[in-house]
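Okay, structure first, notes after.
Apart from one protein chain that is not included, each protein chain of the complex appears where it belongs.
Now for chain A:
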Amino acid sequence: MMYDRILIRYGEISTKGRNRNKFIDKLRKSVRKTLEDFPQVQIESDRERMYVLLNGEDGRKVAERLKKVFGIQSFSLAVKVEKDLDKMKQAALELFRSLYSEGKTFKITAKRSDKTFELDTNEVNYEFGGHLLKNIPGLKVDVRNPDINLQIEIRKEAVYLSAENILGAAGLPVGSSGKAMLMLSGGIDSPVAGYLSMKRGLEVEGIHFASPPFTSERARQKVVDLSAKLAEVSGHFALHIVPFTEIQQAIHKQVPDNYTMTTTRRLMLQIADRLREKFGGLALITGESLGQVASQTLESMYAINEVTSTPILRPLIAMDKTEIMNIAGKIDTLDISNRPYEDCCTVFVPASPKTKPKLEKVKHFESFFDFEPLIEKAVQETERLLVKPGGADSGQEEEDLF
């Protein structure tokens, strides 16, 4: 293939007025990060477009990566040509031949932002269509449903030839909307909530509660693996692992069985909120979906949410389980989430948790014990891992095995 660059069209960025440069800058960073292991690649950007210059790297592989980057509306593998009619024709024919096989139909779509160019749009269509028809016997035009749509874009600095538009992931560039902390249990919902938040430009860090020996190393690994999937979006993903055993034991001593779930969530939220403050976030994210389980009824949310005034974002609140599972399948987290290890939400579930807990009651039960020292200790002892795409905290020795 003769493509030498990828032309990226911005998504909603283009509507963002004066902040535009900031957004483009963020997008450029995400693109650079995603393409880290293509050392030859160069990135250029202006207000309307970004160009990834391949310099010999495999365009198809680069394109595969770009599909996952938020903030890209669409992109095309393209070839840059001098604004010289003969050279353009030659390049168009060469590109076309590399895509053409017998029986395929085509059309030409010309765009001309450089109005000083010698031919107008119709003339370009006519001229290049004619050139291809003359040189490729048996070729047929189909303007409605062409197999190959050869696009010729004439801009001030040069001409770009491309043949397909690949849809990007849309959304906003990661980090352009600020930072928030995601409660990451290991289930199906929370990674999806994290993904959707990233799609709207949030930089997300994960918080996971571990209760060894009630929860196992495998449960922890599961969350690390989920983080590695989310890291594919942003290049890395910070995961906080909170030691939660002591607190859970205290809850079980202090609070009646049917209220332990409510108190557990309240304490998790308080710890998450402190970590948020410590690491400079402005919101918490959960994978809650209204009415899905006992802790996700409106009454439960009311009783749990009371511990903080920090915004709690719930991207899945109005989604059905099947919709959530569909997204989980698409972002490749479903299989990981389905691994059958207990996390600290499932391991201590009472036989019949309250679906309509009363706030006054929870507060009353909690009032007999000072959780504060335990909360502070848990925050202090929280471990922070920086997880990379494609598998996480394996040491160099393990990496060498592969």
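What we mean here is this: a residue touches a chain if its C-beta (ideal position, glycine included) is under 8 Å from a C-beta of that chain, and two chains touch if they have at least 3 such contacts; residues count from 1.
Following the convention adopted for this analysis, contacts and distances are computed from a predicted model.
Trainee: With one chain of the assembly withheld, which option in "Cysteine desulfurase", "NADH-quinone oxidoreductase subunit F", "ABC transporter ATP-binding protein" or "CoA transferase" matches that chain's UniProt protein name?
Mentor: "Cysteine desulfurase"
Trainee: Of A:45, A:149, A:221 or A:249, which sits in contact with the chain we cannot see?
Mentor: Residue touching the absent chain, from the options given: A:221.
Trainee: To test your reading of the contact rule: which positions on chain A touch the chain that is missing from view?
Mentor: Chain A touches the missing chain through residues 216-218, 221, 225, 332, 335, 390-391, 394, 398, 400-402.
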